Every structure is written in C-alpha cells, then in structure tokens.
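These notes are about the structure you will find just below.
With one protein chain withheld, the remaining protein chains of the complex are depicted in position.
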Amino acid sequence: MSAHVKSGFKEWIFTTDHKRIGILYLVGSITAFCLSGIMAVLIRLELWSLGPTITDDPTTYNVWLYMHGAVMILGFQIPALTGWFANYLAPLQIGAKDVAFPRLNAFSLWLFWAGVVLALLTFVVPDPPDVMWTGYPPYSVVTSGNTALYSFTVLVMGFSSIAGGINLIATIIFMRAPGMAWGKLNMFIWTVLAAFTIQLIFVPVLGSAVTMVLFDKYLGATFFNPGMGGDVLIYQNLFWFYSHPAVYVILLPGIGMIFEIVATFSRNRIFNFKVAVYGGVGVLVLITGEVWVHHLYTSGLADWLRVFQMVTTLMISVPVGILMISLVGTLRGGAIDYKTPMLYGVGFIFVFLVGGLTGIPLAMASLDLAVHDTHFVVAHFHFVMAVSMTFAIMGGTYYLFPKMSGRMYSETLGRTGFWLFLIGVFVTFGTMFFVGLDGMPRRYYDYQMFPQLENLHKVQTIGTMIIGLAVITILISWIHGLVAGEKAPSNPWGSRSLEWDTTSPPGPGNFGGRSIVVPDDWDPYCYDKPGRTL
Amino acid sequence: MKNLFLTWIMAVVLCFYSAVCHAEYGRVPKSEFDPETIKIDEEKYLGSPVEKNYVFINEKGREFTLGDMLDKPLILVLSYYACDGVCSAVNASLMNALSGIGLKPGRDYRALTVSFDRNDGLESLAMFKKHLQIPERLGAAWELAVAKNYKDMESLTRGLGYNFFWSTRDRIFFHPNALVFLSPGGRVVRYLYTAGMSNKDVELSILDASRDQAGKSNITDLGSAFLIACYSYNFKEGKYSLNYPLFIGAGSLLSGVALLGISMVVMARQGRNQKKNKKQMANDK
Partner (left out) sequence: MKKIFMALTAAFMLHTASAKSVFANEGRKAGAIADPAEGWSRLFHEVLVDVTIMGVIFAAITIYYMLKYKRKSPDQVGSCKKLSAAQMWGWALIPAFVFMADDFFLAANTWSLWNIYRKPPAGSYEIEVRAEMWSWNFIYPGGAAAVNELRVPAGKPIALRMTSSDVVHSLYLSDFKVKEDCMPGRVTYYWFYPKVPGEHVLTCTEYCGAMHSGMYGKVIVMPQEEFDNWLKKETKA
C-alpha cells in the first residue's frame, strides 16, 4: 500500500473503502468456511462407521449439520460472492472511485460480522439450534433447541445483503465511469446486478417466514400450527420461494467470476457474450421465481402444481446450457495458460457439469419421488452449488490475490491445493450418489438400516480428509503469498479488463487520481489489439 | 436472549393458564352425559373412504346407492326423523347456509340426509321432509333417505367415527351436530359442526371436498380457487380462518419489489440532480 495510506487496526475497522470492506468480507467468509468445514469433517467422521462413532448424541450431530448448512450458505458463499467479490471487483471494473454509499457498505459489512457472531453463539448457548438450515415448522416450533438463534442469524444476514444490494445496484447504475456504456460492461457486472436484483426481491419473503416461526415458538402465535388454523405447508413454500432464488444469488456472481477467469487466461473474447447475458443471466432471473416446488415434490402439494413446476424446472436447462456453451466456447481459439485460477475455472466446468446433469433426474418429479431427501440430493447440490461455487470463490481469490495484496502466491502450492480439492470432491461426492441411490436418507446420524453401505461411507470420509488437506494447502499458499510472495506487477495475468489498469493494490480512489474516461471502442475482452492504459 | 424469551413464554403461558382456569370455574355439568363420548376423532377419520354400495330409499321409494350421489362433493347429514329438536336444526342450518352461498346445487355439490334411527321409515321421512321445506333450488340436489338395510347405517356411522346413543332419560338421541363432507372419490374431507358455523365455512368445505385425492379440482372459476387458497381450516375452533402466512408472504414479496422500485426511482432522481449540478458548475467556470 502506498506510504501515505495508514493501515492500522483502527483504519481497517472504520474503513469505508470498498476494497478494504471487500477484504474484510473475505476474511469473515473464509473464517465461516473453515468453521463449517470443520463441521463437515465432524459429520463425515460420525458417519465413518455404523452406530455411534465420535458422538453418541444424535442432537450433537444435528447441531453440527445445522451449523454446516446454515453457515456455509449464509456465512460463506453469499458473503464471499456478493460481499467480497462484488465489493472489491465491481467498482474497479466500472471505473468508479468507490461504491455509491460507502458508509452503508461498512454498515452491511458489520451486520454480516454480527451474523457470523450469532452463528458462532451456537457453540455457546445451552440448547443450540437443531433445525437444519431449512428450519421447517412444526419441528422448529416444538424443538427444545434455540430456534431464535436461527431466525436472527437469517434476519441479520438478510438485512446485511439488502443493504449491500441497494448499494451495488446503485453503484453499477450510476457510478460507471464516463463512457462506460451498458454494452461495455464485464460479464461479472451483469451477474452481480442480476444476483442483487433477485436478492432484493426475495429476501423479505424468507425474512417473514422465519419471523413467523419466531412468533409461533416464543409468542404463542399459530401461523404454522395446523390444529389452530395454521398451515404446515405454507412455510415450506415461502422458504423455497426465497431459497431457490438464493441458489442463483450464489450461482450468478460465481459464474460471472469464472467467466472473467476463463476469458483472461484464454486471452479470448467471451463466446456469444450478448446471448449469455440476455439468454443466460437474464432468463435465469426471470425463471427463478417459478421453480420452487421442485423442492416440494414429495410434500403432498396439489399434483397440478408439482407437475407444472416440473416443466419450469426442466426449462432451467436452457439458460444454464447457454451459459455453459459460452464458457466452453471461450476456450475455443484461445491461448490458455493453466495458472491456478484457470485450473479452478476449468475445474468448475466439470464439477458443474456433473451437478447439472444429475439435476435432470431430480427435476423429473416421478424420479424425485425415490431420491428426494437422500444423499443423492446432497451429492447433487454439493456438485452444482457447494463445490462449484467454492471453486469460483477459490479461483477468484487466487485471481484477485496479486491485485488485493500486491504479492504473488506460490503456483506450486496453489496447484497442489487445486488437485487435492478436485480429487477429494470426486471421491467424496461421487460416492455419495451411489449411497443415495441405495436409499440412504439425508440428515441421518446413523445408518443401522443400511449396514451394506458402510464401506462407501468410509470412502466418503477419506475423500473429505483429502478436501481438508486441500483447504489447508490453500490457506498456507495464501499466507505464504502474503508474507513471502514476490511483488506483484499491476497486471500479472495480462488481462484487458479495467480492474488491472491500476497499481497492485490500488490506492484510495482506485486509479491513482486518474479520472477514467472510457473510449468508444472499449471492450474488456479485447485481446486482438494491443493493451492500453486509460 | 434466551432468558428474555423464557420470560416471554412464562408470561404467555401464565395468561393462558389464568384464562383457562377462569373459564373452567363455574362450569357445572348439565346432565350425566359427557359430550366427549360423541366427539368425532377427526384426525383419525379424515381421508378415510366410505363404502359406496350402501342402498338408500328416498321418500318416493326410489332406491339409490351412496356411490350414485358421489359424482360431486357430497354433504352428508346424519340425522333422525322423529325428532323435532336438534336434527332438523342441523338440516335447517345447512339449508340456510346453502341458500346463502353462490355455489350451484347439483353442479357444484349434492347433499344427502340419512337417518341413523332404526325406527325411521318412509312415513316419518315424508313427514320430516314436508316439515323441513327445502326450497326448490336445493331440492333437486338434496336427497333425504333411509337405509334399505339398517346394518349399512351401522357400518356407515362406524366408518365415519360418528357415535350416537339414545338417552332414555331425556328421550332423545345424543349425537354430534356435524356435517360430513365427502369428496367425489368418497373420502371424508371435513367435519363441520353446525354450532357457530358460517356460510363461508360451508362454502369452503365444499370447495375443499371438490378436490379429489390427487388435488385435482373440479373448481373451474378463479374466484373459488383464490378463495380456497386464502383460508385454512382451524381444527380447534372448527371453522375456517384466513391463511395469514400466505398474506404476510405475499406482502413481503411486494415490499421486496417496492424496495427495488423505490430505490431505483430515488437513485435515478439523485443521479439526475448530480449531473445537473456538475453541468452547472462547468457552466459557472
């Protein structure tokens, strides 16, 4: 950092600089990732053998799983993608000096940290929440676990991301550098815009659902109590009405980041860019509110509703397919350099492919009747969302590492981490498909009824250890890079996108006092002409 | 936080308790008869099928089976004809309710009153029907009948969890004053007690019953479909109440859309002002 910029503790805490806020989001979400990752390891250790393995209390297992699911989604993926990436990268890519409302930005950051602390209270309170990240009543109302903690975590995280959403939408619409027309934006910007639009529209629905649970449990309301005129199913509908869109809030910026990485390391134009934006990102936003019933195929909803939403769900294949064609098309005719971020970029394609294709039988209502709520589903969504988006986050963090820290990470460590991760994922979750097909239900502390599955479970646990090793390697590579990495040039990857047209790390105001004016023929993916500084 | 909530719960529970105690106080049993014994165990019988081949005879002597009536949702009234007390009141309140709702008899539903009194015959049936005076509009879709075989009646009432007994002291039958709503497939969809029953409850029960097992409905107009989505049945109070979570959810969705819309408008206005200011400044220079 330039000499006149102070970087003491106080400066970081009170910062309103979008880059520092982004980095604090990174720190928070990686912390959350490690914690819920430890939960995942504990879960897998418990499932190592039949009967009690490392705990003999099923509730302990359920609390671990609650922590794992809720924190991975609310504390890791959403903040990493819409907090860390969007905050750090979006203003740079549009040539802005900062976000539209810097103080609101700091507010949403600290709300997020408050949410992380709330989630951590799970370890402290006497009856920790055991309602899973879905919190379905009536169980969440009758349980002796602390459902309030669940509701408040959701609400605080929701507020945080609404504040962040308003901020970034305003930034993208109004803070673009002069000349940065809509047609010249990066893919990532479009995906962030789409993600936050979804978030703003749908978060209040989740907020109202968990608030009603709170009222039912603690204030004697009967919103979901069927004996007293309440409706059991309405919560599930409200919950998934938000939470399916939430998957796209995660998926879109992640795919946007993957596009940036693939374009940069292929030195190529994004294939069929406009179609990917309108037909891919745009259609996903339109379709996202009409598919939630695919989570409720076995819930006893009216048949016509289930069949109708099966058709809309299958239609998701159209925008997703278009995005994948664009991604692979970008490789074609490129000049690909397999640095660590790019490994995650192409790794994403394969992981996402497995997840997407196994989603097809799940989308088919009749087939889902057998595999719904089994480990088949768990494997599917880890491929399609959990792992693929973790790849996007890891790849993107490696990609931005030189820019944000001013130092290079070690390629050897980075690549080792990637390969361990990839292998671990296929061992763990590849096996999980078979366990699920054999009938193993999810959220099971034990599987006495399926003794024949023990060996496959052991394989999964070994896979998880490999993933754990991978994560440790990745963390080491980052710390090593921060402490002992070479000095990074301003544009180590030779990208043509605007965020690299400044020092590493960029100082306050982002472009060293320059006022960026974007020329008419600007194209962030233009590699056939010599690069330039604005 | 935990403690705060505990306090809350305690407060709520205490209020509830004192209310209950208050209500219990001064409630003196009126007769030796315990109403719990004729209460229908709804949870147990909802969804259960009825036999369709019971044969009934109407006042004109026409024989028909229960299945014949089940091409539409059926409101089944279990009654006895020799009484001039509650039973005709059950029938009368059903009659009033049906007159007050928009659903069309015969097209949207049918009704059937049958007697569980083994002493009833065509004669008492005819008397009773005359006494009841069903309006013509309803008459075509509403049969009053007795069982051809009294045995059928026993198994029908048993299958519905409908208990009744003759009180020699009071010289009346004790029985639940409940309407039974059957789906076209012949399954129990709803029990509705007539005490405090509103027209809307009857209408919603018919709409509920018109969905067959698979949720397929023969409701074709949007109004009814909407109506049924907006209410849910309250087992405790025995009537339909608004489905609040649905409205709250819809409201919060709207507020999300509004949030996006309003902030766009506000931001656009600010953006325009800023541009104007900048131009102004440039001109001033």
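Order of writing sets the labels: A and B. Residues in every chain begin at 1.
Note that in this section a residue touches a chain if its C-beta (ideal position, glycine included) is under 8 Å from a C-beta of that chain, and two chains touch if they have at least 3 such contacts.
Everything numeric in this text was worked out from a predicted model, so none of it was measured.
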| item | value |
| --- | --- |
| Residue among A:L193, A:I322, A:L413 or A:V518 that touches the chain left out of view | A:I322 |
| Residue in contact with the excluded chain [from A:I43, A:L89 or A:M132] | A:M132 |
| Listed residues A:V117, A:A181 or A:L367, member touching the removed chain | A:L367 |
| Per the touch definition above, residue among A:I349, A:M408, A:L456 or A:L534 touching the missing chain | A:I349 |
| Touch criterion as defined above, residue of A:A114, A:I173 or A:L233 at the omitted chain | A:L233 |
| Touch residues of chain B, complete complex, unshown partner | 43, 46-49, 213-214, 233, 235 |
| Sites on chain A contacted by the missing partner chain, in the whole complex | 58-59, 62, 130, 132, 134, 136, 138-139, 142-143, 226-227, 232-233, 266-269, 271-272, 274-275, 279, 298-300, 303, 307, 310-311, 314-315, 317-318, 321-322, 324-325, 328-329, 331-338, 346, 349-350, 353-354, 357-358, 360-361, 363-367, 369-370, 372-374, 438-439, 441-450, 494, 525-528 |
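Everything below uses one rule, namely that only the chains that are shown with their structure count from here on.
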| item | value |
| --- | --- |
| Rounded Å distance between chain A and chain B, as computed from the means of their C-alpha atoms | 46 |
| Residue ranges of chain A touching chain B (in the complex, touch as defined) | 100, 125-127, 146, 148-149, 162, 166, 169-170, 173-174, 197, 200-205, 207-209, 212, 218-220, 223-224, 226-231, 234-235, 237-238, 241, 301-305 |
| For the chain B and chain A complex, residues of the former touching the latter | 1-2, 5, 8-9, 12, 16, 211, 214-217, 232-237, 240-241, 243-246, 248-249, 251-253, 255-257, 259-260, 263-264, 267-268, 270-271 |
